[in-house]
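Note that one protein chain is taken out, while the other chains of the complex remain in position.
Now for subunit A:
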Amino acid sequence: MDPDDARRSLEQATSLSTTSTSAARWLVPYYVALGLGSVVLALGVGLTGDPVVVVVTTTLWVVLVVATSVYAATRRATVRGMAALHGVTMGAWTAAWCTTVLVGSLADLGWAWWAGGGLAMLAICLAAAASAHRRARPTPVAAGAAAGVR
């Protein structure tokens, strides 16, 4: 193969890979939205104890989950390892949520407990967003780095 053809092919591969990975970057704002929603959910459920506030907050959370699920289902590409990343993230989020609600309901630990639980869920989602951001990048092989197989 002609070296110029090889160079052109590598440039084309990088360009196409960039297009696809850009389309898969939606997972970053998705996790950020879930994380911020988690903080609102924890504070809404735990801070006042008012049933109306709990119902309103929970309803808003359900709307957020439905909206982000529809958004996710209509995206055109997904990052590598998304199933594993999402499984781990949702597992950790569920553990944090259950711990926050169970302990917060059984013991009167005040607003700091609920805020801490919300921040823990936010941290989990932000870690997932950072991981998604790293995965949504083209491989350096085509760009000229080491020629190994990732």
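To be clear about the criterion, a contact is a pair of C-beta atoms (placed from the backbone, for glycine too) under 8 Å apart; a residue touches a chain by one contact, two chains touch by 3 or more; residues count from 1.
One rule holds in what follows: contacts and distances are computed from a predicted model.
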Omitted chain (choose from "Porin", "Phosphate ABC transporter (ATP-binding protein)", "Transcriptional regulator" or "Formate C-acetyltransferase") - UniProt protein name: "Transcriptional regulator"
Absent-chain contact - pick from A:S38, A:T78 or A:S131: A:T78
Subunit A residues that touch the omitted chain in the full complex: 1, 3-4, 6-7, 9-10, 12-13, 16-17, 19-21, 23-24, 73-74, 76-83, 137-139, 141-142, 144, 147-150
